[in-house]
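Okay, handing you the structure first.
Complex shown without one protein chain; remaining protein chains in place.
Labels A and B are assigned to the chains in the order they are written; within every chain, residues are numbered from 1.
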Amino acid sequence: MFRIHCPHCREARSEEEFSYAGEAHIPRPVDPSSLSDSEWGEYLHTRTNPRGPHREMWVHTAGCRRYFNVLRDTVSYKILAVYPVGEMPPEQGEA
Amino acid sequence: MGAEVRRRAAGGRIDRDQTLDFVFDGRALRGFAGDTLASALLANGVDVVGRSFKYGRPRGIVGHGAEEPNAIVEVGAGASCVPNLRATQVELYNGLEARSIRASLFQRAAGAFGRLLPAGFYYKTFMSSPGAWMAWERVLRHAAGFGKAPDGADPDTYDRMNHHCDVLVVGAGPAGLSAALEAAGWGARVLLADEQSEFGGSLLAETRALGGDSAAAWLDGALAELDASGNVELLPRSTVSGYYDHNFLTLVERRSDHLGPVAAAGTRERLHRVRAEQVVLATGAIERPLVFANNDLPGVMLASSVSTYVNRYAVAPGKSLLLFTTNDHGYRTALDWHRIGREVVAIVDARESPAGGWVAAAKEAGIDVIVGHAIIEAVGRSRVSGAAIASLQANALAGTPRRLACDLIACSGGWNPTLHLGSQTGVKPRWSDSAGAFLPGDLGGGTVCAGAVAGTPTLRGCLEQGALAGATAASRAGFGSGRTTRSAPEVDEPPETPARSLFLVPHPKRVSRAPKQFVDFQLDVTASDIELAAREGYESVEHVKRYTALGFGTDQGKLGNVNGVAILAEALGKDIAEVGTTMYRPSYTPATFGAIAGRDVGGFFDPERHTPMHEWHTSRGAEWENVGRWKRPRYYPRSGETMQQALNRECLAARDGVAIMDASTLGKIDIQGADSAESLDRIYTTGFRKLGIGRCRYGLMLHEDGTIFDDGVTARLGEDRYLMHTTTGNAEVVFAWLERWRQTEWPELSVYFTSVTDHWATAALVGPKSRTVLAKVCTDIDLTGGAFPFMAVREGHVAGVPARVFRISFSGELSFEVNVPAQHGRAVWDALIDAGAEFDITPYGTEAMHVLRAEKGFIIVGQDTDGSMTPADTGMDWAVRRNKPFGFLGDRSLDLADHLREDRPQLVGLATDDARTVLPEGGQLVDDPECRPPVPIAGHVTSSYYSARLSRPIALGMVKGGAGRMGETVHCPLADGRVVKASIVDPIFYDPKGERQRV
Partner (left out) sequence: MERYSLLGLVRHARHYHENWQRVWRDPAPKKAYDTVIVGGGGHGLATAYYLAKVHGVTDVAVVEKGWLGGGNTGRNTTIIRSNYLRDGSSHLYEFSLKLWEGLSQELNFNVMFSPRGVLYLGHTLHDMREIERRVNANRLNGIDAELLSAAEVQKLVPLMNCSPDARYPVLGASLQRRGGIARHDAVAWGFARAADAQGVDILQRTEVTGIRCDNGAVTGVETSRGFIGARKVACVAAGNSGVLAAMAGLKLPIESRPLQALVSEPLKPCLDVVVQSSGVHCYVSQADKGDLVIGAGTDSYNGYGQRGSFSVIEHTLQAVCELFPAFSRVRMNRHWGGIVDICPDACPIIGETPVRGLYFNCGWGTGGFKATPGSGYVFADTLAHERPHPLAAPFSLDRFATGALVDEHGAAGVAH
């Protein structure tokens, strides 16, 4: 049961208020038609799925309903950083 | 009424003014307020409280709390029965009825033929044939299991409470109390929870003075202070059962079980969901039993438990005590026994030369101390009558064993810290040679361990460490300096001689041949079982646990695990640290399902959504269908009508006259902003940029993998404003989908999505007479076909209420969908019904809606599609525009190799050749009329109805390559063995040109 700091509400709230929204930083290809089937398939389905720090999106479903990015360790479940959509995570070790 | 043969005349914390009558296994007995069922049973001289799991051996009470493995009872009866309670944790109340677990025939036989049943015997037999196991399984299942499940719905209710606190202190023994006092003193909000009815932990049985006063007096003072503190919440009878990520913990509070089988008022249990800044684990330790032959005989108990029964409950569970110890602490039990004037046969100490203060006190009291010895075997039938002891040098016996007569053996093999909660967080316990025990691992900065759980052996130490833990936790939570402000009370702590580690007492016979030496009492796991497992190659501690069932019981190995691990280590020639221990899982002690479910059962299981017209539907006797969370009328039977008759009537009314349906549940999303059209273009397969204001367009929404996921009609309300309709079930999903793309991928688009589903009530007025009816209550919209064409939207008033009217149709008939603000929904509905009365306006439900749309070949996403279908599969290429600048979500996937196959399942119409049989929805279609399985499947029926308008059955289905198979025959085998022939036809059965909706 995570406690997640919503950067928009600026408050730490319980996991149940949030929804996980998948791996972050998978931009939609600008010109899908130029991709091969397998390149497109990779965009659709392939994920990094790391054991350790994972960059992922969450949305504050039962709060402000806004998305943000989270850097979370998938083993310890520690949240290492919370940062806005469109930005890269802060240098690790900071959080 | 049984006599309390073992109750002392005075002392203890029981209330002798309140006698309580109870029944155990049909015997009427009596105890006092303050008793547990276990203490009352002991007071009444009940030795045997159950039969063991595998061998059916008689078992007595061993412990006094959560560790008790044997005294598993059923309390109450029928629907209010609670199975598998530990008698040591059941508070006595007047009229309590409890039953022990009886041995089955199999278990009685197993007791006699135990040698045939080593650990894992069932893996090696019962497999002569595939059926053999099923026969044996029945026997074993009947023998296994403890109590019976209740036989009816739970009469009790449960609730939940959420807490945020600065410091949660788990355990209100000396360490926990000190921690709470200290943390509270610094101003932190403290929650103090303890599983027992009374706070105090070990202090409740403590005979020493604290700070010059009795332990009870110190305890009273501490509790009074905490009680008076405004920032402390005390939760007795509350077990912290789970410790989860980010310092989230669950506590189960038992609120009424001490009063009766069913809560007289309020809830039976409450689940406290706690988010703590800091957690102080002061969960204490549980005494480690000693493993020797026949150590499961009733009358063999933990030393600390004997002391607890004597001091706290004023019960002496025997006459002549033999104490078996490996440490100084155990001596206190002999001294307690001596103090109440009972016979101490001897103290058998495994150490060569114990010389601590308690030892001296025992000798001073004249107690016979036999050093360098061990009890190798308990003697007796259904109760201890004596013990064989022998000299123990290094790890071998020496000399001839001798017998001592006694009726009670108290054992102290050291202490196992109660580290379960810490382990639940995923942090492995670590073995400490100096403590001779597993200690909690590094739990990180949110947790502080204090007292016996941290391996602290003395009361004084626990008090001091508790205070420091409280100060530390408070400081980490932002209160105070981290220094303690109060000094711990003085306690007499005599010097102690180091304990001896003794995990298995040798026997003159080999372990495999000795009488059973029990490690896990509850599941009858013996030392020889563990050795056997190791010998066979089950070497990992997890394998041993799973092969022998060690620690798998409801006590999760609180008594047996450490001995088991040590015996395994010895058998493998490894260190205990290397073998390690298994992980402990929540719950610490079993937690009631109902308490975890809370109020969210029955009527609160899932909220129902009702439209503003719900009451009207109810009054018309509607049959309901659950659609998502919504309740929707399925049809409105008139008296004496079958469902089919009602459907026929409703459908014909829509086709020939006028009918009305509550369409309020349809999802509605208001889209505004300069880039509304652009975002719709990206989301939908169709284009919206050029849609005229006041016009509507159908769209398909695809996942990025090209499969259909929603559909609906979107209207352009203004230059930069659209209203999207989604399917009822998908409204929330679609809304989330839109937001996701807007926020994460297209922040440059100026567009806002607002879910307005609940803002509007919608009545779909359908049928050739719908215009006439609407005209009666809507005068400010020109309803004529020229002014208000098909696929248009107009604003005006209906029944005097501002309304949006859509001329869209899911039935293929002339149709007006009247949307009004939800609060006016019922009034406008009533007005439409009144207006339609002269035309016999007919309400219809989801079922008729399905028939009407199927006659037109309109799909329902999720019924005719199943998450694997593309627009082409459903014959809806016409709704896909491939030349938009951005494309649309899922666009690229439409060109994937597999999506271009011609033999993909495609939407077709199906007409049964006999024109009578309605195909079953979900019926499968095959080409081979023999259809003897296994047979290749050609497709399946997705929608199927009797069409009253066409006087014949119609169906839609998906057939491989179906679009190219028009006119061909397929076969649908029915459950009763019949095979129905059907022809593949165009999916549009009625009004193929779509003229009726355009009139």
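Here is the rule we go by: a contact is a pair of C-beta atoms (placed from the backbone, for glycine too) under 8 Å apart; a residue touches a chain by one contact, two chains touch by 3 or more.
Just so it is clear, the model here is predicted, and its values are computed rather than measured.
Considering the complete complex, identify which of B:M134, B:A674 or B:A915 is in touch with the unshown chain.
B:M134
Check each of B:H797, B:H899, B:K981 or B:R998 against the chain that is not shown and name the one that touches it.
Touches the omitted chain: B:H899.
Looking at B:G341, B:G573, B:G786 or B:P934, which residue reaches the missing chain?
In the complete complex, the chain left out is touched by residue B:P934.
Spell out the interface residues on subunit A facing the chain that's missing from view.
1-2, 15-16, 19-20, 23, 36-38, 40-42, 44-51, 54, 56, 72, 74-77
For subunit B, which residues touch the unseen chain?
These residues of subunit B touch the chain that is not shown: 79-84, 115-116, 118, 121-130, 133-134, 137, 140-142, 144-154, 156, 158, 242, 244-245, 248, 250, 273, 424-426, 510, 512-513, 528, 532, 535-540, 542-543, 546-547, 549, 552, 554, 556, 585-587, 590-594, 596-598, 600-603, 605-606, 608, 625-627, 634, 705-706, 862-863, 866-868, 893, 896-899, 920-924, 926, 931, 933-935, 937, 940, 973, 975.
We take it that only the chains that are shown with their structure count from here on.
In angstrom, rounded to a whole number, how far apart do the mean CA points of subunit A and subunit B lie?
A distance of 27 Å separates the two centres.
Would you pull the subunit A residues touching subunit B in the complex into a rising list?
1-3, 14, 19, 21, 27-28, 32-33, 35, 37, 40-41, 44, 57, 59, 61, 65-67, 76-77, 79, 85-86
For subunit B, which residues count as touching subunit A in their complex?
Where subunit B meets subunit A, its residues are 244-248, 275, 426, 704-705, 736, 739-740, 743-745, 747, 887, 891-893, 895-897.
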